[in-house]
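To start, the structure under review is shown below, and the notes come after it.
What you see is the complex with one protein chain gone and the rest in place.
Order of writing sets the labels: A, B and C. Residues in every chain begin at 1.
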Amino acid sequence: MKHISYINDMEAWKDSFEFYHSIKVRFSETDMFGHLNNTVPFAYFEEARIEFFNHLGFMQKWTEKSSSTIPVVANQQCDYLKQVYFSEQLKIYVKINQVGNSSMDIHYMASAQDGAICFVGRSTIVQMSTLTGKGEPWSDYMKQIIETSVNIHCMS
Amino acid sequence: MKHISYINDMEAWKDSFEFYHSIKVRFSETDMFGHLNNTVPFAYFEEARIEFFNHLGFMQKWTEKSSSTIPVVANQQCDYLKQVYFSEQLKIYVKINQVGNSSMDIHYMASAQDGAICFVGRSTIVQMSTLTGKGEPWSDYMKQIIETSVNIHCMS
Amino acid sequence: MKHISYINDMEAWKDSFEFYHSIKVRFSETDMFGHLNNTVPFAYFEEARIEFFNHLGFMQKWTEKSSSTIPVVANQQCDYLKQVYFSEQLKIYVKINQVGNSSMDIHYMASAQDGAICFVGRSTIVQMSTLTGKGEPWSDYMKQIIETSVNIHCMS
Partner (left out) sequence: MKHISYINDMEAWKDSFEFYHSIKVRFSETDMFGHLNNTVPFAYFEEARIEFFNHLGFMQKWTEKSSSTIPVVANQQCDYLKQVYFSEQLKIYVKINQVGNSSMDIHYMASAQDGAICFVGRSTIVQMSTLTGKGEPWSDYMKQIIETSVNIHCMS
């Protein structure tokens, strides 16, 4: 397998995921080349990431009308390893790879039903203040949740 | 051509449009059957309708943060007459067909470069109050703009 | 509830559905008005319809590379009854309402977790020959499956 900058040891990396969200490829997500269009994995990443944040207890806060912080994607990438087709059932694994002051680095791995990895990716998520437009440091409460999650995933 | 419930006389109907918005079919909008996916014309309708509302001077008001009314789609439909393919250049014609107290009936016609009609449609748009969730009657100012538009399109 | 042309008796109509497919509203499917964008229900309809066709045993045939027939949408419509928001879990009910020579009329009903109906719709699906571009009559085998389905749904 070719080198991917954010993966050192593929086997260890694969084993570091625990949480996943299942999706099934929609017909409207294919393109005229007969496979999943390259723009769609980012919608899957977002969906799986939000399910993961829900699981951690984050997401609700961010979607309250009164919230003055929102999570924004600062950058992201996807490496496509295998073509994906209509109606395939994928597991989108998600983990927090690293935590900064107001950001985190999220990793994704999409695997097919036979276990083959179809595509992988990563995003930097920043907690942004809607008042200043700048990064808003994680609260102690969130830091605790995040660190617990990272420990679970890195130390298991 | 088969009967379409909202079109009485196809030739007169075609002639009743003036405003159009041009779009070009994106690769990501095709599907594995090799043509434009059936869900996409509604995004084209929305884009063309908003350009039309901009042209009439409506849209800005509705997208101001302080606005307490928004336009919502109450119902819509599309009749697909000809398959559409990647990179085709379409004209999406839009007109106000009828005006109610807080609603209007919008018609659409998409034509290809050779003039063939590819799909047609209609939407009922309601001006909704974000405070009550109910229809908000058109102001006199808006009514005047709408009626001028309808007259132009019906009487020309 | 306002009149919807393809629904005579709302209570009887609601009771006539059996099959449903569950979906959860994605973040990327909302728009800046804070609710589900009006173009998305048609992607849900397509997804639920295909799951229904799978269930009946149709879909596989149509997506084989050697198939010379594909299902195309000839027309469709949606009536939006209640705003839908991010992360709502919807049941998209699907049924065959009527069968023609090479077409069928499909009905949809989307209900929220509290049972409220959020939007309803219908599509005319035509089995098209990819060789002639024209409608291809249902085979006896398909007719039998369709009629069984319609009977089940109408007579139960």
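Methods note: a residue touches a chain if its C-beta (ideal position, glycine included) is under 8 Å from a C-beta of that chain, and two chains touch if they have at least 3 such contacts.
Model, not experiment: these values are computed from the prediction.
Asker: Given that one chain is not shown, what are the shown chains it touches?
Answerer: A, B, C
Asker: Give the residue, chosen from A:Ala43, A:Leu56, A:Ala112 or A:Val150, that touches the chain omitted from the document.
Answerer: Residue touching the absent chain, from the options given: A:Ala43.
Asker: Among A:Ile70, A:Ile117 or A:Ile146, which residue is in contact with the omitted chain in the full complex?
Answerer: Among A:Ile70, A:Ile117 or A:Ile146, only A:Ile70 touches the chain that is not shown.
Asker: Kindly note down the residues of subunit B that lie in touch with the hidden chain.
Answerer: 26-28, 43, 46-47, 50, 54, 59, 63, 86-87
Asker: Give me the subunit A residues in contact with the hidden chain, please.
Answerer: With respect to the unshown chain, the touching residues of subunit A are 4-5, 32-33, 37-40, 42-43, 46, 63, 70, 72-80, 83, 133.
Asker: If you put the missing chain back, which residues of subunit C would it touch?
Answerer: 27-28, 30-32, 34-35, 37, 39, 86
Note that only the chains that are shown with their structure count from here on.
Asker: Viewed as a graph of touching chains, is the assembly arranged as a line, ring, star, complete set, or other?
Answerer: complete
Asker: Of all the chains, which has the CA centre nearest the overall CA centre?
Answerer: C
Asker: Taking mean CA positions as centres, which chain lies farthest from subunit A?
Answerer: Between subunit A and the rest, the longest centre separation is with B.
Asker: How many angstrom lie between the centres of subunit A and subunit C, each centre taken as the mean Cα position?
Answerer: Chain centres of subunit A and subunit C, defined by C-alpha means, are spaced 31 Å apart.
Asker: Taking the mean of the CA coordinates per chain, how far is subunit A from subunit B in Å?
Answerer: So the centre of subunit A lies 37 Å away from the centre of subunit B.
Asker: Could you grab the centroid distance between subunit B and subunit C? Build each centroid from C-alpha atoms only and quote it in angstrom.
Answerer: 23
Asker: Multi-chain contacts in subunit A: which residues touch at least two other chains?
Answerer: Each of 27-28, 86 in subunit A touches at least two other chains.
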